[in-house]
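Below, a portion of the complex is reproduced, with chain positions unchanged.
Chains here go by letter, A and B, matching the order in which they are written, and residues are numbered from 1 within each.
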Amino acid sequence: MPQNPQLNKNGELQHLLSIEGLSKDILRHILDTAESFTGVSEREVKKVPLLRGKTVCNIFFENSTRTRTTFEIAAKRLSADVVSLNVNSSSQSKGETILDTVDNLTAMHADMFVVRHSQSGAAHFIARHVAPHIHVINAGDGRHAHPTQGLLDVFTIRRYKPDMHNLRIAIVGDLLHSRVARSEIHALTTLGVPEVRVIAPKTLLPECVDRMGVQVYHDMREGLKGVDVVMMLRLQNERMSGALLSSAQEYFKCYGLTQEKLALAKPDAIVMHPGPMNRGVEIDSAVADGTQSVILPQVTYGIAVRMAVMSILAGNTE
Amino acid sequence: MPQNPQLNKNGELQHLLSIEGLSKDILRHILDTAESFTGVSEREVKKVPLLRGKTVCNIFFENSTRTRTTFEIAAKRLSADVVSLNVNSSSQSKGETILDTVDNLTAMHADMFVVRHSQSGAAHFIARHVAPHIHVINAGDGRHAHPTQGLLDVFTIRRYKPDMHNLRIAIVGDLLHSRVARSEIHALTTLGVPEVRVIAPKTLLPECVDRMGVQVYHDMREGLKGVDVVMMLRLQNERMSGALLSSAQEYFKCYGLTQEKLALAKPDAIVMHPGPMNRGVEIDSAVADGTQSVILPQVTYGIAVRMAVMSILAGNTE
């Protein structure tokens, strides 16, 4: 049986590549550690010395200012030295392979790689290759597997709805192109959430949806009834017209979250979105900025979760 | 009466958006604080811990390496963590609004935004929106309102000519497209300067020039007679030909500062320029690099002024 590529020989988290493969204990350890980091960002001096003298390399083979910023802030609050590389233009064009880039940075005694790449499996590929004292964090690959996004979503749910054994959660939107959603379903189930619903048109559901242990709804009003959490997914611009959807307007009518539809959920239901939002496409501004929205707290917790992941990895060196 | 958007409820400086609206006391407080910071950059260890553990976000919706560098150096000398975002390409193209970007960074517990945007009022717009513990500094918007540039100019004048009640100052060049100049006229008048002259062709003067309390000259030699300070303005490349000016050569002949014209000012007059200079267009190299030039000291004082503004804002949190 092949070893889980995320764990070291002692069964500790060595890399964070995907939520799949994380045990309930490791998931809980990350969430509990993140809990302790939420305080750091509220202090007068937002800095702890846990990664002082460590070198964190953000290697972005695909540009994403937003994601790079979250990791950069998290690493700096841990006192790490941060070096950011956009590799699309430079070395790549000189014919240097990904692994040569990684080997070079390792030779410079980098400690941690935060990797974003447009190809699925790029972070796994790098993790398989690096020396045992190096840590790799997947910051999005291919169809945007993005484990820290999944973890911060789970963290947010647990913060607002601590009794996870009594939750009804609806995930709404483009399940087909969102690997985050599938990871989260796995994590939520692992942590004991009894009922996860997915709400989407047939064209935006993956074939394997039957085997995911979820209830499928095509009627949003039906699916939102009585839920505690509404997780909206981002609709990629490139899906808004063409074969899969008739139009953004039509999508909003059927699957956009409005106050009126939200009223069908529990009165204290929370609304989540991974950002950046397409206001008026998958979510109405009144809901996005409304009292039930926890979209900005998600961003806040994202820093705590990333600090937690970085500090746990840095501590798990064989 | 609407509250001054730059001040908090206690009348303290909350944001720096424009020089207009700053009282004589606040102007003096900034200049005096900057005075104390001029020493920091001359020390062996150019660093004070005033902003340690604070996160300063440079959000540049318009690229300007030069301006970004000055704020980055100032923030780092105050020991802040600095995160720089060029937002033209990334999130903006994903349809995220300016305010969503700002809300996200606020959720990450950013403390201060240094904003540059091509549209007038962008920094005001952001300042109106943010939570009361956040500070916004305008690093240039629209026709380059640029309050720290105005402040460093005033600081430089006060350093070289401390008796501001006895000064004659000439501002030369493209007043029409320079909001810095108009802000400075306001600041200089507020600080007691009795005589400000503007020297420009009619096509480069704003219509409201009559109401600005200045003396207008179209003949540069006439206007420079007996002045203590010559402030040259930058001529934007795009003005150098076309409807407003016949040619760069013609402009230099009439409004370019040469040694010969400078000789008409007082013998100890100082020469200023906000940079970057068009040598041979608005200023001759012999003057720019001459003994009366304080163009490089302006840059030096720019760091002290930006450190002063940042530390004052950080201290004025309700």
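Just so it is clear, a contact is a pair of C-beta atoms (placed from the backbone, for glycine too) under 8 Å apart; a residue touches a chain by one contact, two chains touch by 3 or more.
The model shown is predicted, which means the values in this text are computed figures rather than measured ones.
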Shown here are 2 copies; how many are in the complete complex?
3
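Here is the rule we use: only the chains that are shown with their structure count from here on.
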For the sequence-identical pair chain A and chain B, determine the rotation angle of the Cα superposition and round it to the nearest 5 degrees.
120
Just the number, please: Cα centre separation of chain A and chain B in whole Å.
41
Sort out for me which residues of chain A touch chain B in the complex.
41-47, 63-66, 69-70, 72-73, 76-77, 237, 275-279, 296-300, 302-303
Would you tell me which residues of chain B are touching chain A in their complex?
52-55, 81, 83, 85-87, 89-91, 94-97, 100, 103-109
